[in-house]
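The complex is shown incomplete by one protein chain, all other protein chains being positioned as in the whole.
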Amino acid sequence: MKPTDSTSDADTGQPTVVSDGPEDTFSFETSGSTVEVTWSDRLQDFYEEFIYKPGLVAWDDRRTRIGAVIMFVYLLMGIPGAWFYPAPSTNQVKRGLGPFETLDAPLGSTGSGEDVLGMVIHATPEMLIMVVSGGIFATSVAVLIGTVAGYKGGAVDRALTSFSDVAMSIPGLPLVMVLAVVFRPRDPVLIGVLLTINYWAGLGRSIRSQVLTLREESYVEAARTMGVSTPRILLKDVIPNLMPFVLVNFANAARYVVFASVGLYYLGVLPSSVDNWGIQLENAYSQEGALVGGDALYQLIAPMIAIMGIALGLILLAQGLDRVFNPRVRTRLAGESEATAENEDRETNTEVNI
Amino acid sequence: MRMNSYYLKRTVRAVLTVWIVITITFGMIRLLPGGPLEQLRGKLLRQGVSPSRVNAMIESYQNVQPNQSILEQYYEYMTALLTGDLGQSFLQKEPVTAIIGDALPWTVFVMVMSTLLIFVIAIGWGALMAYWEGSTFDLVSSSASILFAAVPFYVLGIVLIIVFGYQLELLPTGHRLSPTVEPGLSLLFVLDAIDHAILPITSMVLTGAGLQVLAMRGNAIQVLGSDFVRVARLRGLSDRRISVRYVARNAILPMYTGFLTLIGFNLGGSIILEEVFSYPGIGYYMFQALEARDYPLMMGIFLIITVALVMAVYIADLTYGLIDPRVKSGDSREAY
Partner (left out) sequence: MSISSDVLNEPQDRDAIIRMDDVSVTYDSGDSYVLDDVSLAIERNEIIGIVGESGSGKSMLASSLLDAVPDPGQLSGSVEYRPVQDQNVEVLALEDSELRALRWEEISMVFQGAMSSFNPTMKIKEHFIETLEAHNAPVETGLNRAHELLEDLYLKPGRVLGSYPHELSGGMQQRALIALSLVLEPDVLVMDEPTAALDLLMQQSILLLLRELREKYDLTMVFITHDLPLVASLADRLAVMYAFELVELGPASEVINTPTHPYTRALLNATPNLNAPLSEMRPVKGKSPAPINVPSGCSYHPRCPLDTEECRTNHPPADPVTPEHTAACFHWEEARTEISLNYAETGTNDGDWR
């Protein structure tokens, strides 16, 4: 052994393993018994690594901020708004009021005396439920099929991939329309699921490719060598790393649900028992003579703005989140120019601890 | 060998997909309790048609003998389809194939034109934005792309009809031809057809191009920042060669499959588009069929759109290997 002048960090006598910086290492604890890491610590780590840091990068992007604000407005409209604002009903106000004439119907009223603003607001809760259920359905099916196919490989992969391929080759909108005519769904959760009935397929394919890349990553390989079970690796090491990508696609699926549902309500393919911007659009377009006279144009504009607003919010969120997913842009954003650009050489000769 | 098995696999998959869709449509029509045929039967009976006459009518609509077992019906349905018989439309009192044959070219014209224009705009504009990344042009174009992408095509369609059709009276608000114009190889016909297609195509292109422009911009920026472009610059290659052989080629490649499949997907979107524009293509008839519960027509058009999408994916799979040397026998979709 050395005389006493050896430096303090060698005191433990442990071999010091050369490793990357703390940002690049991924902690995987194999068994709870030997490693004293509490669940709250892990949650804390998870929050730091997969929510806080990406969130910070995303929030740094102007598009994310605007998108989040827009979505917040719709949440306000959908929850407290629909609660407090009176529901539209025929003859609640004078018929055919223009916009900004009275406070009872700030955006005017329809030919049957319904408050246009009330119609817009009361269509929001159903829309939000559809958007969330469709988004969750599409992304969770895609994540499930994509990760299992990509990670398991072999026959499982072939079967799941063929299944996705077939689902992907069925045209979504016509299928949904036929199903809507046959089943006449009314429940917004069900409609959301129905609209994304095969939307997950393409997403599942790309998640599979992501997983194929991820499973070659050293920490996943290490976990596998250490005998960690497959579901555990998927849940702990693979899926968290897909989260930004999944979120981007959640927003895209949500936008698809908005466009498709409004379109189907507009066409009258979905039962018109609820308030929806599409129904409002259809009423204004066909019954109110918005086309010819132009007097009733405001009745068209209100639902149009509602549709485009929520779509804009979702696109901006998706674009902003995409920056988190795209590591090249992420690096550039984080302002670490050369230091990280050179990090590609995976091993450094010095340990960067503390 | 591997090449052949790749093509074989793709072909089998395409056929399999079409077969599955046919089976689904068959099942939906026949197996659902209270399904369309039952509804039709009830309706006819209520109208006072005699039961034997009802059976005969249903038979003529769908090539099925209602007394046969499901398997026999399935066999008959499949053989009828294979001989190109999609049944008889309730609504139009015409064979479904005749309706589709009349309507399909118009829909294909509108959708292929739209998709082509979307990609031409996306590639050109996106590349310019990438080249001037961070400039005012880039910023304005990005914002505009996002704004346009937030508009559903049917909303823009309504706006265009109101503005250019009713207010300015510049362009027709519907139909594929003026009543006086007969289809034929005349200049008048071509101009009139274009005149009627401008608004539908515009509403598809303006709303569909936004996200594609952004995708191309992203691809091009990535390629511009890649090592091989940097090395090519150091090797002294001309800017022209770098932008064509290096940047454009590698940025467009990932969009190729998307381009072909988008044509197929847009055919599905024609149901809404053609209804908004009263443009009698297959989407328009599909909507009529949905309204009237005209199941033979509905399922016939659904099948045609499915076959189109399957073909698009099939062609994309088979040809991708020709344009991207990295994918010879592997899975083309892995490429993006």
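Lettered A and B in written order, each chain numbered from 1.
Quick note on the criterion: a contact is a pair of C-beta atoms (placed from the backbone, for glycine too) under 8 Å apart; a residue touches a chain by one contact, two chains touch by 3 or more.
It should be emphasised that the depicted structure is a prediction, and the values quoted were computed from it without experimental measurement.
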Absent-chain contact - pick from B:84, B:179 or B:236: B:236
Where the unshown chain meets subunit B, residue by residue: 226-228, 230-238, 241, 245-246, 249-250, 253, 324-326
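We take it that only the chains that are shown with their structure count from here on.
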Subunit B to subunit A touching residues, read off their complex: 13-14, 16-17, 20-21, 25, 28, 32, 35-36, 146-147, 149-152, 154-155, 158-159, 161-162, 165-167, 173, 211, 214, 218, 222, 225, 264-265, 267-269, 271-272, 275, 286-287, 290-291, 293, 298-299, 301-302, 305-306, 308-310, 313, 333-334
Residues of subunit A defined as touching subunit B within the complex: 63, 162, 165-166, 168-175, 177-178, 181-182, 205, 209, 258-259, 262-263, 266-269, 281, 285, 290-292, 294, 297, 300, 304, 307-309, 311-312, 315-316, 319, 326, 328
